[in-house]
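Let me give you the structure first, and then I'll get to my questions.
Shown here: the complex without one of its protein chains, the others still in place.
== chain A ==
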Amino acid sequence: MSVIPAPVAGLPWRIMALTSALACFAGVVLYSAAGGSMTPWAGMHLIRFVIFLVMALVISRFDEDFIKSLSFPGYAGVALLLLFVEVVGQVKGGSQRWISLGAFNLQPSELMKIAIVLALARFYAMLPAGETTRFAAVWPALVLIGIPSALVLLQPDLGTTLAIVASGVIVMFIAGLPLRYFLGAAGAGAAAAPILFSMLHDYQQKRILIFLTPEADPLGSGYHIVQSKIAIGSGGLFGKGFLNGTQSHLQYLPEGHTDFVFATMAEEWGLFGGLMLLLGFFLLLRWATGVALRAQTKFGRYTAAGLTMTIFFYVAINLMMVMGLAPVVGIPLPFMSYGGSSMMTIMICIGIILSIDRKARRGHSGMSGLS
């Protein structure tokens, strides 16, 4: 039992502090990326963070059952939005991924990363344990994953498609589906890779090829990776110092405030800054995984574990991309990259996990929030 008054103690202080620290560091990096200015990025980024943090705290007050009840309608709604942007895009000619919300442009595909986790968690929570080895446990999940993946792939947005598939597959995995399915799928995927590759858009194929040999085309599409590696590599142990990054300030680094913000950071803060950031993400993910393990309900477990995977996927793919370990796919770095949609997604994830955590702690009143 805590000695601190319940309403204050009820606030998830550690997570608030951790996410705030990450967002504030992002503010510092974006301030530098703008050449030492709060505009246009740093100020807006911090304002958005505060708004979305409040939103996350509101979500954390939702009852887990309420979230559970929203999972299928939410999934259907986001899928309809995806269909809507696809149709609008077709009508207008060319692809469109977002709906304008005034303050920022909402990408329904971002929300789908959450919706797919919730929908699958709900599905497997409903499914009796004995059914999970049967084919009936597989095909609905594949349909649930397949519909939004197809729609997002049509946009075309390979990175988000992979994020949706990855989050979905992880929920299937932790829900206890037989291992042979995953091994079989992995084998089939490897076999089908050349066919899938040929189905990709030209620019996507090019990005993958250039990922394999970025130096072959340093001024063309490989430019992003090469310049990003130069920024990170030239930073050294402690970086060139705040406001002293030349790769970002002289505009050699493309997208230095969005997808490649890590390179901007690493140039000025060095390996030290990078490790601090990794530590921050590690603490966040360890907490989220802990919530999943603590959760008492199947829905809570699967949701928390799935959303943890969603956050992890952002971080891992983005960092692999900027360090030249993955092709350039447009995936932002949570808390760090400037952009409303991804931050909203991340903060909704945090909010839902906080809600699950609250329920878990109510069940185990002796346990602390952050193990």
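The rule is short, and it goes like this: a contact is a pair of C-beta atoms (placed from the backbone, for glycine too) under 8 Å apart; a residue touches a chain by one contact, two chains touch by 3 or more; residues count from 1.
What we mean here is this: contacts and distances are computed from a predicted model.
**Q** Quick one: find the hidden chain's UniProt protein name among "Isoquinoline 1-oxidoreductase alpha subunit", "Serine/threonine-protein kinase RsbT", "Penicillin-binding protein 2" or "Transketolase".
**A** According to UniProt, the chain not displayed is called "Penicillin-binding protein 2".
**Q** Among A:L70, A:V138 or A:M323, which one is in touch with the chain left out?
**A** Touching the chain that is not displayed is residue A:M323.
**Q** Out of A:G89, A:P140, A:G233 or A:G330, which residue would touch the omitted chain in the full complex?
**A** The single option touching the absent chain is A:G233.
**Q** Taking the full complex into account, find the residue in A:P12, A:G74, A:G159 or A:G274 that is in contact with the omitted chain.
**A** If we include the chain that is not displayed, A:G274 is the one touching it.
**Q** Provide the residue numbers of chain A that touch the chain removed from this figure.
**A** Looking at chain A, the ones touching the missing chain are residues 129-130, 132-133, 170, 173-176, 178, 227, 229-237, 246-247, 250-252, 266-267, 270-271, 274-275, 278, 281-282, 285-286, 289, 292-293, 298, 301-302, 305, 309, 312, 316, 319-320, 323, 325.
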